[in-house]
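Every protein chain but one is kept in place in this view of the complex.
As written, the chain order gives the labels A, B and C, with residue 1 at the start of each chain.
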Amino acid sequence: MTLTIALVCAAALLALAAVGVIMGRSPASTRVVYGASLIITAMSFIAGLAHLLGATTPVSLTLPLGVPWLGAHFRLDALSAFFLIVVDLGAMSASLFALGYGEHETAPRRVLPFYAAFLAGMTLVVLADDAYTFLFSWEFMSLTSWALVMSHPRVPENVRAGYVYLVMASFGTLTLLFAFGLLAGPDGLYTFAQMRAAHPSAALGALALILALIGAGSKAGIVPLHVWLPLAHPAAPSHVSALMSGVMTKVAVYGFVRIAFELAGPPAWWWSIVVLAVAGATTVMGVLYALMQHDLKRLLAYHTVENIGIIFIGLGLSLAFNANGLPFAAALALTAALLHVFNHSLFKSLLFFGSGAVLTATGERDMEHLGGLIHRMPQTAFVVLVGCAAISALPPLNGFVSEWLTFQAILLSPQLPSWGLKLMVPGVGALLALSAALAAACFVKAYGVTFLGRPRTPAAERASETDRFSLAAMFFLAALCLVVGILPGVFIDALAPVSTALIGARMPPQIGAQWLSIVPIAASRSSYDGLLVFLFMTLSGTLAAYAIHRFASDRLRRAPAWDCGYPDLSPATQYTAMSFAQPIRRVFGTFVFRAREQVDMPPPGDMRPARLTVRITDPIWDFLYAPLVVGIGAVADWLNRLQFLTIRQFLSLVFCALVILLLVLAIWS
Amino acid sequence: MSRIDFDIAHLLAGSLVLISFLELYQDRLYALLNVFAAHALVLAASVAWQAFVQDAPHLYVTAAIALTFKAIVIPVALHRIIVRLGIHREIEKVVGVGTAMLAGMGLVALSMVVMLRVTHGADPLAREDLAFALSVVLLGLLMMVTRRNAVSQVIGFMSLENGLVLAATGAKGMPLVVEISVAFSILIAFIVIGIFLFRIRERFDTVDVQVIDRFRGERR
Amino acid sequence: MTFDALTGVLLIPAVAAALLAALPGYRVTARLNVAATTLTLICALSLFFSRPEPGVYLLVDDLNGTFIVLTTFVGFTTSVFSLSYIGHELETGRLTPPFVRFYHAMYQVLMFAMNLALIANNIGLMWVAIELATLTTVLMVGIYRTHEALEAAWKYFILGSVGIALALFGTILIYMAARPVIGEGLAAMEWTVLVTRAGAFDPALLDVAFVFLLLGYGTKVGLAPLHAWLPDAHAEGPTPISAVLSGLLLNVALYALLRFKMLLAVNAAALAPGPLMVTLGLLSLVFAAFMLYRRRDIKRLFAYSSIEHMGIIAFAFGMGGPIANFAGLLHMTMHSLTKSAIFFAVGHIAQVKGTQRIADMGGLTETHPVLGWALILGVVAIAGLPPLGIFMSEFLMVTSTFARAPLLALVLVFGILVGVAALFLRLNSIAFGEPRGSSAKAQASYAPMFAHLALVLAAGIYMPPALVAWFQNVAGLLG
Partner (left out) sequence: MVLIRDLIIQGVQMMLVLLLAPLFTGFVRKVKARLLRRQGPPLIQPYLDLIRLTRKDVVLAESASWLFRVIPYLVFAATWVAVALVPTFRTGLLFSWSADLIAIIALLGSARFFLALAGLDVGTSFGGIGSSREVMIASLAEPAMIMIVFTLALIAGSTQLSNVAEFMASPQVGLRVSLGLALIGLVMVAIAENGRIPVDNPATHLELTMVHEAMVLEYSGRHLALIELSSSLKLLLYVSLLACLFAPWGIEAAGASVPTLALGAAAYVGKLAVGGFLLALFETSIAKMRVFRVPEFLGVALMLGLLATLLRFVSGSF
């Protein structure tokens, strides 16, 4: 039943795409499409929720589509239900946001159809239960999002972004094709059911896992396959950026979980080492890249890379525990990862919405041209602040909960027998802690430079508060961030069926714990209570406020800021994003990005301004992708000379081919 | 068939190969034309002999075509073209005579190896014919790729085709042989007319980069 | 011989060719052309229901049934397309009425030749038909009489003739191999007889024969390194002919190869034709994929993409096995439809932009949305992305190959990826970016284009069981 509803919703979304094409010209189309998609995804959300909480057994369904002798298999189990919820929650809020935001769209015909189709694609990926349907929906998802990235094709960066995105997406899909080819075997057992039954050999499963890590990882944005992500996500309209960053990457995580935990058979202990190594690198590289950015949306995109790293750390730990027969620890790590999936989808969407609101208000994405928006758009500023606090893992918000759980999982890992893991996990823990701190720094920068201080450009001065739909969407997400933060137990318990299905164990039920706190293993070991922390903070804060305003002065004077004796400082004297990041850049950037600063100080009497230039190189692009591009170009040039031969030379090609084949024959026996 | 028939067929086919070598050797166009005429002549002879041996009268038609068309009409036409294009005293080889000969040797050896190794079941006549035919084909192709100007390449193509006819006639009782030879004659006529009409000399082979770009490349 | 569908398939084009050569006037002839192809298509479709017994000269079985229907269908849609295309060429004066008359006549002759090649039950007859098809296309490629067109036609002519010669030699060798077993005369050239008796043929002779046939017909298929004629012929000829070349003639040549492959497959002692086809296929695929990068002419671009896909198809058939063969057939069908659709789009684009240089066309989705998005859809399809049909064939191909021969699959996927990257690199500059070139309204016939794309889309999502059964049967035949 639930599955049917979800599928019907997907079909409805596809139909909606057609509607978008047909009535794209009419002004009402925006309202219609986004409103309809809001309703449809809400229904499918309810279906997913009902299945996750209600049903115990997975439901499946086969349609006579796709590969003829195979049919299209669909299945709704706990895992796909959870990810269906994530997808639809993101889709709902994005549609709500777009009801207002979409009005500013200059070319709705390039957005509306693909938007609906994109949602349908993501829904189908999590429902698919055979290799063909899965890859079909997967690539369909990439294709539609590509079209959305290209929705403003006159901007050269967008075209480049779309290109890189599509190539990387095809690469990922082909890698997954290999993975499924392995799992399906020579006689083409393409349905997941058959793969589950097949029990692949250890080596085969390992290879499949690596391929899945590459294939799904390239879409999720793990380093070094992330290059497309910071290009493509910002290029799309903001609500689509939110979907791509907050939801599509999660669908990729789903793909990885599906293969690594279910199809690839029982894990070997060293799988987790691979995953953890990649994840640790992804986490830190992502946040360091983000710190170097001053384009708001690109910064957010790089933070997606970081959070994907955190998620994969959780998954890697879970694999490790699972391989070493510690199911409960595995359940803890998996739950942490999945909870972070959920949380990240919330606050990343929220932040992208915020950047969209800023974009519509000022027309600027570059933080260096913003500032002081908190005065002009206070509500947006407030919700974005919540988002920033949440993604910086500050209690009592949701980001902290999942990171805390991940830390708890790390603290369990001394029980792991293998030395490789013993030495690996603490390092990963350090990287995680480092990235958490750096993320906080990065969002101080992002928020402070964008919303605080004084406006740096007239555009920022003229900004005005965004529309009510967008605000509604953002407040909705912010509220969810808080709720998950203070009532994590509820959500952890909701995730129990997933870990039970994948690992056969679950975290202890949290609802019973005193004061709704969460207790991963035992109360004596560790516990956290977001609700109480929240109450305490509000209580003590209000107490202090009351006391001071009651017993002490509450008078207040406005005066110019302290200017060191130089009157009327221009906004240009404020700290910019680049200057804010300078200390951290000096600490980390010098060897990661080979960041170089050049100060050009004119001699006294010379009137030209002094200038400081910072040169940052992207190591991964330079060492991995640039050579590839150059190489292909070289080969293409070299082969291209064959286009310019004379007929006689072409004939001699034929002649040589003939002689060679005859020689082969002569030598054959 | 009797021994003598076999020997004569063998002799004719062998001499066809020999003449192909002579063609390879020639570098003056007139001389080349004459040698080719001889080539066609021998072919006609061998086809006629096959017709006689297999008492397949329709093969006489093929022989006639070879005789009239290839040994007379085409050489004359080509002669005209050479005069018109004024290329009669050109040395136009890509590789030297020696190399070409050596390559030709190699090709003949190759075809012998390939053919004689295979057809154990078939009667020796067909077998010999096939081996020689293959060498003639290969030599013709070699000629096409080692010559620069149109005329000698056409000649190469025609001797290649002579090899085909030899094979076809050698294949006892093969249908459509006449039709095929006719079709080929038409083909060759097309080529010759092509050369005649469009003066395609340089389009066969040129080292002029501009021309290459203009014609064969992307128009920049 | 009573008039049945089979003779219809041959007779209608022949008669139409004669008529069209005789009749003046563009309006009439173009309509007549369409009518003729329509009738041919109907006849071909009727072959589904009443299939005549194989005769001495003609034959219809599952294998060529697929090809005939495909050929006549694409022939029909192309004639509809050329209705508007040639009309435009007349207006712009690139073609004069006599040449148009010639064009239409030749078009029918080409149809006749291809149908004959497909339903011929005699290897010699098939050879003659393919030669005829080649010569007609040569004439059509050169029809614009520009320097480049003549150049392309000439190159095509010479390389084609050599190919013909090699193919003939192969055919003779097959006869020689068959004669001792079957005896002299026509019987030794009939498919139906050959296939049944091929087991007893001299294997080594078959080997040599296949080498020559592979190179001879491979030249027509456009496999590297025998491909040289193909890009220029596509680029310089009128676009309908490019569509027919890519969509049909290559297939016909491939069909011939498949027939002979079946012969060798029957004979256990002969060398396996698979490896040869796989090698040539991969070579063409990778080569063409790299060649795509430096193309500046939009038609040449897609011509090279045809080479690439012919390589993929040859690879699939070379791999063999039920899944790979199915994938190969599917891929071939999808490629014919898609590529001809792309050429329809490209033809109109070149007409409205007045050029074939990619550099001179840009922002197509803004200047001509319909054409632009059609082209995008076509490229997406040809790149093997869902929801279109080629995705399925590539899915089946890669997965089945990777399980059997991982390294080959790696090469295959590498080639595909390089090709996709190149195609979209060019597509970006054509369909997106700042609008360049004229934005004049296009008077185009979109119907054929979208009909093809709709079919391709449908195949990617749902294939009717009848068709599937048919394909599977053929896949079984191919072994």
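One rule holds for everything that comes next: contacts are C-beta pairs under 8 Å (C-beta built on N, C-alpha and C of every residue); 3 or more make two chains touch, one makes a residue touch a chain.
Note that the coordinates shown come from a computational prediction; the quantities given were computed from them, not determined experimentally.
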Exercise for review: Write out, one label after another, the shown chains that touch the chain missing from the document.
Suggested key: A
**Study point:** Residue of A:A393, A:A409 or A:M507 in touch with the missing chain, whole complex considered
**Key:** A:A393
Practice item. Consider the whole complex, including the chain that is not shown, and state which of A:V449, A:I503 or A:L658 touches that chain. Key: A:V449
Practice item. Out of A:L65, A:A268, A:V533 or A:L663, point to the residue that touches the absent chain in the complete complex. Key: A:V533
Revision key, fill the gap. Across A:I5, A:L385, A:A501 or A:A666, the one contacting the chain not displayed is A:L385
Revision key, fill the gap. In the full complex, subunit A touches the hidden chain through residues 371-372, 374-375, 378, 381, 385, 389, 392-395, 400, 404, 407-408, 410-411, 413-414, 419, 422-423, 425-427, 429-430, 433-434, 436-438, 440-441, 443-445, 447-449, 452-454, 515, 517, 523-529, 532-533, 536-538, 540-542, 544-545, 548, 551-564, 569, 571, 573-575, 579-584, 586-587
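Assume only the chains that are shown with their structure count from here on.
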Point to revise | Identity of the most central chain, Cα criterion | key: C
Review point. Measuring centre to centre, with centres taken as mean CA positions, what chain is farthest from subunit A?
Key: B
Review point. Hey, which pair has more contacts between C-betas, A-C or B-C?
Key: A-C
Revision key, fill the gap. Averaging C-alpha coordinates per chain, one finds the centres of subunit A and subunit B separated by a number of Å equal to 69
**Study point:** subunit A and subunit C, separation of their C-alpha mean positions in angstrom
**Key:** 44
Check your understanding: How many angstrom lie between the CA centroids of subunit B and subunit C, rounded to a whole number?
Key -> 31
Point to revise | Of all residues in subunit C, the ones touching two or more other chains | key: 154-155, 158, 162, 204, 207-208, 294
Study note, to complete from the structure: Residues of subunit B that touch at least two other chains are 114, 117, 141, 144, 203-204, 216, 218
Review point. Can you list the subunit A residues touching subunit B in their complex?
Key: 643-649, 651-652, 654-655, 658-659, 662-663, 665-666, 669
**Study point:** Touching residues (chain side subunit C, partner subunit A) in the complex
**Key:** 154-155, 158-159, 162-163, 166, 204, 207-208, 211-212, 214-215, 219, 225-226, 228-229, 231, 271, 276, 287, 290-291, 293-294, 323, 363, 365-366, 380, 383, 385-387, 391-392, 395-396, 398-404, 409, 413, 416-418, 420-422, 424-425, 428, 431-434, 460-463, 465, 468, 472
Exercise for review: Spell out the part of subunit B that touches subunit A in their complex, as residue ranges.
Suggested key: 94, 107, 110-111, 113-114, 117, 138, 141-142, 144-145, 147-148, 153, 203-207, 209, 212-213, 216-218
